[in-house]
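Step one of this worksheet: look at the structure below.
The complex appears here without one of its protein chains, the remainder shown in place.
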Amino acid sequence: MEPEVPVAQETEKVPEPQEVQEETAATQPASPSEDSYQVKLEIFEGPLDLLLYLIRKKKIDIHDIPIAVITRDYLEYLERKDQINLDREAEFLFIAALLIYIKSQMLLPREQEVSQEEDPRRILVDRLLEYQKVKIACSMLREKEEDQLMRWKRTFLPPVARPDELDLLEVSLFDLAETFFLIMKRKERENFRVIKGKDVSVEEKIKEIVDYLEKNGQMDFLEYFSSQETLEEALVSFFCLLELIKNHVVIALQEQLFQTIRVWLRKDRSPHLTHGHSHE
Amino acid sequence: MNEQLKAILEVLIFMSQDPLTMKKIKEVLGEVPEEEINAALEALRQDYSPADRGIQIIQSGGGYIFTTKPEHDQWVRRFLQVEKKTKLSSAALETLSIIAYHQPITQAEIAAIRGVDSTYSVKTLLQKKLIKIVGRKKAPGNPLVYRTTEKFLQYFGLNSLDDLPKEEEIRKILEEEKQTVS
Partner (left out) sequence: MNEQLKAILEVLIFMSQDPLTMKKIKEVLGEVPEEEINAALEALRQDYSPADRGIQIIQSGGGYIFTTKPEHDQWVRRFLQVEKKTKLSSAALETLSIIAYHQPITQAEIAAIRGVDSTYSVKTLLQKKLIKIVGRKKAPGNPLVYRTTEKFLQYFGLNSLDDLPKEEEIRKILEEEKQTVS
């Protein structure tokens, strides 16, 4: 094996075979054109794939591999490869070594007929049979994949009921403010001591709300509001919601006063508004 | 047939971004006998079966979902102005099918079957969420163990792992190939 034989710009196509196959497989006649390996190594998914390809090409039964012929083909193929990356293709070399080992075992004179169990090819044949099953499963899965790739699903949440009805329910800023102050009163009663949390910026909060909406589609604002750690943060989040509504980034709907406020991103929002906002 | 039930199921499948499972149906509907639900689902699927329908309900990943039909792929792509969806590389598909049939499985076991190191394919599949790490094997080195995901089933339109091509089917194909060889 010559590692790293740099052939200028020839990596894409394996060159035509320079030497003519002197002996075609004893078992099966193969046309010379079929024997030219116009395939690059990369298309094989590994040494077993290559081996399977060689065996099929010779139209041999896997259980009865003519080891000498296959070993020669295999090595020849590796030699044609312009560059062998030893790290990456150690597996190819390992199978090469295995083939040579099996060949030598089979050449050894035996006292008795080799029984099935002792056939040195056995280990390789078992692996090939298993691998062959994988290849067939692959082709069956590929068909299913092709069918599924041409089917389209919806990745967005479809509209609920009539959109024009929903429009009538759009929350006014007044509704929002009123709700908010009622909640604040409630929260004030609950919060005996107001812990001063970290400073929350409006920008951060807006980003958090928009991120949340982008991920979850919609938000139950009252739930979000009451999950805020401090009153200050809750205030900021409410202010942010107002800003987002004002800038037409989100739409907020409330069916009745004191009921939950549902918030969605507007489809027609201008993108720059979703990332913080700018005070002039 | 319970017409009201059928209409509601249609709504739920329509609203669902992932296949709608029986579990979710029951969570939403509460006390409705499963046979009744199944009958309504079947009637609903029939509604979408005629050739003049563009969408249909398929069973995939353990649930029901609306999809377009394969023959309209080009219209959808023209409408959305997108390219054909890309297939998995054959290395990734090979790795995935080995995991599907042999799960739970480690990287070393995958490599032993494929005959090549499969780390890159495993990475691709993890990122596409077609497989997941589910723990470790009690073996030297405690290697990570992989399984296919729900998304794997959806990707191939399989309802469960039982829908994978069976060993006998595979053997049958092998036999056929053998005959053409000899």
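Each chain gets a letter, A and B, in the order it is written, and its residues are counted from 1.
Please note the rule applied: a contact is a pair of C-beta atoms (placed from the backbone, for glycine too) under 8 Å apart; a residue touches a chain by one contact, two chains touch by 3 or more.
Remember, predicted model here, so these are calculated numbers, not experimental data.
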Of B:A7, B:A108 or B:A139, the residue touching the omitted chain is B:A7
Taking the full complex into account, find the residue in B:L41, B:V122 or B:L164 that is in contact with the omitted chain.
-> B:V122
Of the residues in chain B, which ones touch the absent chain?
-> 1, 3-4, 6-12, 14-16, 24, 27-28, 47, 51-55, 66, 68-69, 72, 75-76, 78-80, 119-120, 122-123, 126, 133-136, 142, 144
Note that chain A touches the chain not displayed via residues 87-88, 152, 154, 156, 158-165, 195, 198, 200, 204, 207-208, 211-212, 215-216, 218, 224, 227-229, 233, 267
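Please note the rule applied: only the chains that are shown with their structure count from here on.
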So how far apart, in whole Å, are chain A and chain B when each is placed at the average of its C-alpha atoms?
-> 14
